[in-house]
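So that we are looking at the same thing, I have put the structure below in structure tokens.
Note that one protein chain is taken out, while the other chains of the complex remain in position.
Let's turn to chain A:
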């Protein structure tokens, strides 16, 4: 499995219902928006619980990895400004057009700027993962001239990333709208 960066890990192993969810709520309260929490639990019901809880409270449930009897759940704390996405970067491309471009086997770069845990559970085949917060340290991994499609979940983080790239000499950058939340094309996860 690839490295999956989380901002905080909660040990709820051995705890029975309702403790995992009670502890998760507490941990999420102190977490910063956009950050990822990993919850390690052994309660078999926790998978359904954490998923339902995340959806009901508006957080993003990323997925669960089972490892030797321990369920590792990943959720990302949502931020309020993400849903009211007002993008500023002028060059955009729709999901459908990106899908076509990829099908035509054009030589393009898909840059996924979501957190690594989000990327791990679901991403476009061949996409490069560089979370928005680490983008500046990794400009050297990218080619300034190649056609680059920047994608996140809803188009907000990719908008910021596109602006950053453009102001650092990248000339062929497009923001993908709306992004992975509306992506019906091929995806892969860490198992594949």
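The definition used in the following text is that a residue touches a chain if its C-beta (ideal position, glycine included) is under 8 Å from a C-beta of that chain, and two chains touch if they have at least 3 such contacts; residues count from 1.
The rule is simple: contacts and distances are computed from a predicted model.
> What is the missing chain called in its UniProt entry, if the choices are "Cell division protein FtsA", "Peroxiredoxin family protein", "Ring-1,2-phenylacetyl-CoA epoxidase subunit PaaA" or "ABC transporter permease protein YufP"?
Hidden chain, UniProt protein name: "Peroxiredoxin family protein".
> Among A:15, A:128 or A:166, choose the residue that contacts the chain missing from this document, as touch is defined above.
Reading the full complex, the residue touching the unseen chain is A:15.
> For chain A, which residues lie in contact with the unshown chain of the complex?
Given the touch definition above, chain A has residues 14-19, 21-22, 24-25, 53, 56-57 touching the missing chain.
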